[in-house]
Structures are given as C-alpha cells and as structure tokens.
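The complex is shown incomplete by one protein chain, all other protein chains being positioned as in the whole.
Showing chain A:
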Amino acid sequence: MRLLLVEDSVALAEEVQAGLIRQGYAVDWLADGRDAAFQGAVEPYDLIVLDLGLPGRSGLDVLREWRSQSLLTPVLVLTARDGWAERIDGLKAGADDYLTKPFHPEELFLRIQALLRRSRGLANQPSLRVAGLSLDEARQCVQQGDAIIELTAAEFRLLRYFMLHPGQILSKTHLGEHLYDGESERDSNVIEVHVNHLRKKLGRDIIETRRGQGYRFGTSV
C-alpha cells in the first residue's frame, strides 16, 4: 500500500510518516499544496492523507481539483478545523474521511485501514479475511485455519496488497509501484523472492503465476 502524506508541519509529518512505515505502508511526503496537486494526480497512490492548512494551495482546493479530474483515490482529510461546517465542506469537496488534530496515531491507522478496505468494497470487519486467510494488521501476522503464521515486514506488505486485491492480475511493475515509495529502488526480483516466501508459508496455490502477465491471489481457494 502506497500512501501520499500531505502535511506542512515537519514534526508532525515525521511522526506520522514513521508510524505509517511501521504499519507497513510506503509513504511519500509532500509539504506544499501545489506539489501535492500534481503528484497526487500522477502517481498511483492507494490513499492520500491530506492536511487542509497547506502553504501554496489550500487542501480543499487541491481536493476539488483531484475530484474534478475524476481521481478516485480515497482521501483522508487531516485538519485542525473541527467545525461541522468545515467537515461538511470537506465531504462536499470529495473527502472520504475526516480526522481532526490532535489525534491518536492508532486512530489514524485504524481510519486508514478502514478506508482502504471500504475503497476495495470489503465489509468493515476487525481483521482482513480473504481466501481462508485472516490478516491481523496490528500484529502483522496471518492466521490460516488454526495456525498463526508470522510474517516479515516485506511479506506482510505484499500479502496485505494481495488480500486487498483478490482475484486480480497484478504485474510486478504494478506491485512495485504500490509497495515502495517514490524514492526506493524497485527491483522486480525482490518481489519474486517475497512471493516465493509467501508460497512457502501459505501453500503454493495461494498465489498463481500468470506467465507474461503477473500474479493472481486467492483464485484457487
């Protein structure tokens, strides 16, 4: 899952970014509204966390521009303005959720989780359950039947992405775009290695390889 964090306060952004990375998200951080308007529309983000009080351009403006360009990426608005009128303006501009500052980091993580699942059309449930697997996002492990299987951070990130997109053919490039932030090296071999690790832990059939197309998760079960 690759997120865009748009927040002008360096201290808060670093804090949130560190938390999000611990949660297994690839995070790009921007502080200026004009940069965000451009990059948010170009890069394939899975979710955008947007502060409304931005230098350059107001967050609401940026959001309206994205929505007018039919950008469907879920947007979680982060703001110090907590009036109902502002929340309504935020929703009307196209926000999917609204979190007011100050917030507990766990609440932000839970909202992001819920928003990602909702945007994939999955019911709101305590853990992510697909294809006989149940992913515990807090502990970053997966339950298969009665067995609890520990995952490395990279495996967790890959599996979560697969579980949020079951039945879809995902190319290595696509996976690379969504699992790593804009500054990391994208090596398709690394993804291959992690897929093989997952197959070892969860069974060969869990991820199908479509030659020349990519991987498909959760079709055999």
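Descriptive notes on the structure:
The rule we apply is simple: contacts are C-beta pairs under 8 Å (C-beta built on N, C-alpha and C of every residue); 3 or more make two chains touch, one makes a residue touch a chain; residues count from 1.
Following the convention adopted for this analysis, contacts and distances are computed from a predicted model.
One subunit of the complex is not drawn; among "Rhodanese domain-containing protein", "Tellurium resistance protein TerY", "AhpC/TSA family protein" or "histidine kinase", its UniProt record names it "histidine kinase". Of the candidate positions A:G83, A:G132, A:G167 or A:G203, contact with the unshown chain belongs to A:G83. For chain A, the residues touching the absent chain in the complete assembly are 9, 11-12, 15-16, 19, 53, 79-85, 87-88, 91-92, 97, 100-106.
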